[in-house]
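A single protein chain has been omitted; all remaining protein chains appear in their positions.
Chain nomenclature is as follows: A and B, assigned in order of appearance, with residue numbering initiated at 1 for each chain independently.
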Amino acid sequence: MTSLWLAWRTTKRYRVRAVLAVVGVAVIGALLFDMLLLSRGLLASFADLLNSGGFDVRIVGSEGMPIVRLPIAGSTRLANELRALPEVRDVVLIRIERATLWSNERTSRPVTLVGTTQASGGPYTIVRGDDLPRDSSFDRCPILVSRHLAASLGVEPGSSVKISVNPDGVRSALPAVSCRVTGVVNFFFASAGENSVATTMTALQQALSVPAFAPDASAGEPGVDADLILAASQPATGPAAAVRAIHRVRPDLRAYSNEDVVALFNQNGFAYFRQISFVLSSLTTVFAFLLVATLLTVSVNQRLGEIAALRALGISRGRIASILLWESALLVGGGALLALPLGGLLALGLDHLLRQMPGLPERLHFFVFQWRAVATHAALFGVTAAAAAAYPMWLTARLPIAATLRREVVG
Amino acid sequence: MSVVEARRVTRLFPMAAGPVAAVRDVSLSVADGEYVAVSGPSGCGKSTLLHLVGVVDQPTSGEILFESRDVAALKEAERSRIRLVRIGFVFQRFFLLPMLTARENIELPQAEARVPAADRRARTRELLEYVGLADRADHLPSQLSGGEMQRVAIARALANRPALLVADEPTGELDEQTGGHIADLFDRVHADGTAILVVTHNPVLAARASRRLTMKSGSLVS
Partner (left out) sequence: MSRWFRVTAIALLSAAALAHASDSPVDAQAPGVLLSRQLAARAHVSIGDTVTFAADPEGTRRVTLRVAGIYEPTPDPMRFTAQRLEAHLHLPDLVALVADGADPAAREAVDAINVKLTDPGDAARFGAELAARAPGVAVTPTSRARDDDPFAVLDRFHVAISAVTVIGATAFLLALMVIRAEERRDTVAILRLIGISRRSLLAAVAIEGLLIAVVGAIFGVLTAFAAEGLVNRVFQARYDTALVFLRVTPSIALRSVAIALPLGVAAGIGASWPLLRGEILSLFRR
């Protein structure tokens, strides 16, 4: 006849209120669990997205992440210097421009044009067609188009299009160049409806054809100012060592490991979700505590005569307190367990809802399952169960036995 | 030898209009195996006296000695232990746990006293036979009549073989015939050597006692 067994029998006896309490805790607990998932989910998803390209260091020419585009002077020579560093395994130059893509004389779309020196295996998955060719001597302007853009313009691998670039700070019109669609892809970093195009840096350089972007290169490579340089660190040394090595070579540039980028976004871009996660986690925990404590207190008040009789029979205060603690644990624990699958379902819905936000990469998720969230959820509810039982336990410990028995007889 | 002795106990209750003495300077002892009944009009302090003697309440002044131990000098845990293994309490309103069967209600105080499970089950079977409810062991209180519930309560009070059985209006909620059965049961308990202190309005029950006392206005008058 353990305290748990007695608590279970009490809960069974008052099963309607117990079921309702468990359902209430489960629903609130689902929300708490989701807020715990949200608190680090977005970061985890963003980190996953950054790591998916295979590069773990990002180099820009300005403070903070590239919202402001400042070209990195001498990018090609810099890339060669970086490749020579023992801490660096690979380097890729990236340049992003606004452009207009014409599928025919009349139909055009504004696009984001990304030029890259990465031969293949970029941050995209190929839906149809082929990747950018390694050797662009046969194909002067091979491009990959996003699935949304391809559907919108009705282009397929093999289609011919024209692209005219609209670089920042350059107001004169640039001539359009003819390009060939080699593949239709899903870009990792593009939002659902975004029109994105990727091409080789050579093709982009030719599309720009502006003398101000003078070549500054080793033999055989086009000179180009990159917006962003991606570097992959050597596994043995890691990204932090690569960042330090890059700073030694070019202290004027900003080099960030993926962890640094995630930390920056956590500080600024994701602040709203961090705050709302914290606020709602706190509120739901307090809510669950208040409601279970109220339920238990009312339940104890209803059974005071019974409890006084047990005390008169010699059942100790400690035993009665432990029965109440187990009652709380059963209600809160049952609800907390049920909250996990409920929370999972709710998270799918909330994630789908939040991902409708414009401009978000399609692969970014707000709610990502982590065992740490489960552990925090369990710990919070453990504390809640104990705290919710505290006042009813105190009530029964202070209960005047004789006065209560008298009151029950008179009542 | 006295099982319990009350020496000039007084119990005051603070009220807005001033303290009220529910029990006033009462001395009482119950010897081993003695059957004592206390009667009196409503509000005379019978139940308060019972609570004091049953170590459920503490006097404002005076002494309660249980088996020669001054109850006031004991900690609450020790008093609780006395109530568990040396005193059996029977209430007017039965106070059986509604979610436990008759068998489980009787086992509960034994479990609290850490009686091994096999011994508990044997003792419980014995007590259910004793009170004539062996065939109702697995019934919940809601499935028992008033008299049956009170018999289970008596069995529960006897579970740990107490030295003293204390009963507060045990037939208060029962009809005359059923009350008579309870009185018979009390006779058996007394015959088996347990001291009994009962507070009752029931003259049939009071008449079975070997010593009858009357209370009036908080004092024993006879």
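The rule we apply is simple: a residue touches a chain if its C-beta (ideal position, glycine included) is under 8 Å from a C-beta of that chain, and two chains touch if they have at least 3 such contacts.
For clarity, every value in this text was computed on a predicted model and none was experimentally measured.
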Candidates A:Leu295, A:Ile323, A:Leu364 or A:Leu380 - the one touching the absent chain: A:Leu295
Which residue of A:Leu6, A:Val27, A:Val145 or A:Leu310 touches the chain not shown here: A:Val27
Missing-chain contacts mapped onto chain A: 14, 16-17, 20-21, 23-28, 30-31, 62-63, 68-70, 98, 100, 108, 110, 164, 166, 169-172, 212, 267-269, 271-272, 275, 279-280, 284, 287, 291, 294-295, 298-299, 302, 346, 349-350, 353-354, 356-359
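Keep this in mind: only the chains that are shown with their structure count from here on.
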Length of the line joining the C-alpha centres of chain A and chain B, rounded to whole Å: 67
Residues of chain A defined as touching chain B within the complex: 1, 9-10, 12-13, 305-306, 309-317, 319, 401-402, 405-406, 408-409
Touching residues (chain side chain B, partner chain A) in the complex: 47-48, 51, 54, 56-57, 76-77, 80-85, 87-89, 91-93, 95, 97-100, 104, 107-109, 111-113, 156-157, 160, 168-169
